[in-house]
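With one protein chain removed, the remaining protein chains of the complex are shown where they sit.
Moving on to chain A:
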């Protein structure tokens, strides 16, 4: 029996949560949570180091019977795509702990337990090779996230938590029916790889495609089922926003990559134009909404809708550049938007306002803060040299190859993002130092820098030398593409 590295990565945070339950002192809770998440990151790095980038096969696989009576197994494994997201989740995990260090001052233990259980479930989603296991993790996430938003969130937290819960639940339940239908059509198995190898009739694929689409579109979120996102983001505590933007939104896109494309290739090709159009709509509409926001968190939230539009557009361009760009952009969005939410949290802790109108001239009082903010703002608008540039360029070239019209719309969205991000930066950081007179503002402290620097490193690393990241996903993306196109030519 091989070393169960993936199980260890997945369940280490849960074990941490169990340990936390026994602690009483708040500081001990914080340090223990940090310890477990850092250890988890170390394991994830070890996994990446041992990862074989030359093959698309699932690696570090583990299989144990779970409910053999109906063919459910406990199966884990990662290919290039999931490995990247396992790493991203582990990376953001400890940053979330740091971001909540002082922001969460009541029920610290419960919060950290929720945070760590959340991490276990997210890692479970990205490494599950069994549909049932995937669904259990996917759905169970609602419980800790509901509590994180609803207990530790802002003033409108209860409404936001409800909305988040019901939207995602309603979406996922149809997905559940889809999973069961797939189970019977695919020879009574929940094995994701076996199901990907099946060739389903087109009408079944079409139905399943829409059942899955609803669940994934809510999670991404795509317009028009995006309305839970701004509410959830604005009300969630900083760590909650980082998780939502950094990891949760990726799950919808991951669902497309892991289920829709390989299991329903013909339907994916057939409906790709629709998906491209929806993505273009999300890019432009999200951008326009972001342009109109005065609330910092809302601005970042709407920009997420726009940026996730690039991701889905890249995926459904169904060519190599589009797919690689889309996946890389998922990673980039996790890093950049996670960082932006962290920044909003940092400044909110000091001023207790998120209204852009209340800021101005922050550069004079908090130079380090605004310096880093500049980097992430530029990254978010995809300036060359930053991570998003690479991803967005790939997506754009992929989508132009797929469909000229949506490619043009995407360029328009990129312009919009420059407009609202630069506008935001100007209003917050530049100009006369009005903010310094109104609030006592300290620059970032060591703990905050510790959380920010790793993200900044990834912004520049991916921006200047994306090869290692593309290498990780390359073989898996090529394989995915042959699965889609192989099926297509076979009809």
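Going forward, a contact is a pair of C-beta atoms (placed from the backbone, for glycine too) under 8 Å apart; a residue touches a chain by one contact, two chains touch by 3 or more; residues count from 1.
Assume contacts and distances are computed from a predicted model.
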Candidate names "Response regulator", "NADH-quinone oxidoreductase subunit N", "Sulfurtransferase complex subunit TusC" or "Iron ABC transporter"; UniProt protein name, chain not shown: "NADH-quinone oxidoreductase subunit N"
Touching residue (missing chain; options A:46, A:67, A:292 or A:404): A:67
Per the touch definition above, residue among A:151, A:206, A:277 or A:401 touching the missing chain: A:151
Given A:42, A:177, A:197 or A:357, the one touching the chain that is not displayed: A:177
Options A:50, A:102, A:166 or A:450, residue touching the unrepresented chain: A:166
Residues from chain A at the interface with the omitted partner, ascending: 65-70, 110, 135-136, 139-140, 142-143, 146-147, 150-151, 157-158, 161-162, 165-166, 169-170, 173-174, 176-177, 180-181, 183-184
